[in-house]
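Read the structure below first, then the notes.
Certain chains of the assembly are absent from this excerpt, and the rest are unmoved.
Letters are used for the chains, namely A and B, taken in the order the chains are written, and counting of residues starts over at 1 for each.
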Amino acid sequence: MVHRVVVQVSDLDKVDGALISCRNLLDDMPDAEVEVVFHQSAIEALRRGTPREGGVRDLMARGASIVACRNSMRARNMGEDELIAGVSIVKAGVGEIVRRQAEGWIYLKL
Amino acid sequence: MVHRVVVQVSDLDKVDGALISCRNLLDDMPDAEVEVVFHQSAIEALRRGTPREGGVRDLMARGASIVACRNSMRARNMGEDELIAGVSIVKAGVGEIVRRQAEGWIYLKL
């Protein structure tokens, strides 16, 4: 059975631990479909050229989808062109997390 | 499909972000049935006359149910008459979150 997992990352202070935990999840479940939603202060981790870009790009290289919350971007005056290449955008991170669960995805908050 | 979402708010330091995220959720899913459970230190946000009362009442005005954990109230010597009007009480916030999920509600931790 292939697990589909929607991961929520809210807090910029927890991003480093969250990136490690996502790598551990992909090591443990190489076939899992993983989508990582960044919102609230954690959205800053998706800003191009900042220190977590390597960790975020590594997750993408391993097949994870990275999603940015537009509400959180707007609250921090982040433009789409400031995002790391390959990140997708949803209107509301919390709505995305709810919709994925409604589709049967497993939820993990980091 | 109408989504039913049980939201957990545990940490007083995260209440402001949680109130914003709940508003964003209701904007994104106007038909969703949303219940927000406050427990641990976040219970303080439900104290009448404190700064978050406006934000909490706004969620109620938009149809969300607001629930207080009696265990958390007792640990902080909060009486029922100190709660914002319209807030309901459950014995244990964590039990409420588990029961809602068992009933098919989607879980969101803020």
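Quick note on the criterion: contacts are C-beta pairs under 8 Å (C-beta built on N, C-alpha and C of every residue); 3 or more make two chains touch, one makes a residue touch a chain.
Keep in mind that this is a model prediction, so the values were computed, not measured.
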Subject >> Per this structure file, total copies of the shared sequence (2 shown) >> reply: 3
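What we mean here is this: only the chains that are shown with their structure count from here on.
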**OP:** Go ahead and note the Å separation of the Cα centroids belonging to chain A and chain B.
**Re:** 25
**OP:** In the complex, go through chain A and note every residue touching chain B.
**Re:** 8, 10-11, 39-41, 69, 71, 75, 91-95, 97-99, 101-102, 107, 109
Original post:
Inside the complex, what are the residues of chain B that reach chain A?
Top reply: 1, 3, 5, 14, 17, 20-22, 24-25, 27-29, 32, 106-110
